[in-house]
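Below is one structure, written out as C-alpha cells, with a few remarks after it.
Excluded from the complex is one protein chain; the other protein chains are retained at their positions.
Then we have subunit A:
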Amino acid sequence: MPKPFTPKVLTANALLEGDVIYRTAAAGWTRDLSQAEILTDEADAELQLIEASAEVATVVGAYLADVKVADGKAQPAHFREAFRAKGPSNYAHGKQEQF
C-alpha cells in the first residue's frame, strides 16, 4: 500500500537573494513559514511543484517539504527545515532578524 500523503509546503530559494521562500495560497511567495500554504492533496502538490519550477527567473530548487500543522499553520517537521525557516544558530543573521 502506498504511504499516505503527509502535509507539505512548497519551498525554494529566491533567485536574487538566495533566501528560503515558501509558496502562499495566493500563488505568491513568502519568507515566513507560518504564512505558507499547507498542501494536503498529493496531485495538487505535484502540480504546484511543476508550476513553481517553471518560474525560472524567480526561484531556484523548488521542492516539497514535510510539515507539522499546529493551529492551522505550518511548522517544520525536520530539523533541517527548522534551520531553513529560522536561519543559522551562531548569529542572528538570517531570518531571526525578521521573524
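Going forward, a contact is a pair of C-beta atoms (placed from the backbone, for glycine too) under 8 Å apart; a residue touches a chain by one contact, two chains touch by 3 or more; residues count from 1.
Keep this in mind: contacts and distances are computed from a predicted model.
Per its UniProt entry, the chain excluded from the display bears the name "Sulfite reductase (NADPH) hemoprotein beta-component", taken from "Sulfite reductase (NADPH) hemoprotein beta-component", "Chemotaxis protein CheA", "Branched-chain amino acid ABC transporter permease" or "Cell shape-determining protein MreC".
Among A:A43, A:A57 or A:A70, only A:A57 touches the chain that is left out of the view.
Touching the omitted chain from subunit A are residues 13, 15-20, 56-57, 60-61, 77-80, 83-84, 87-91, 93-95.
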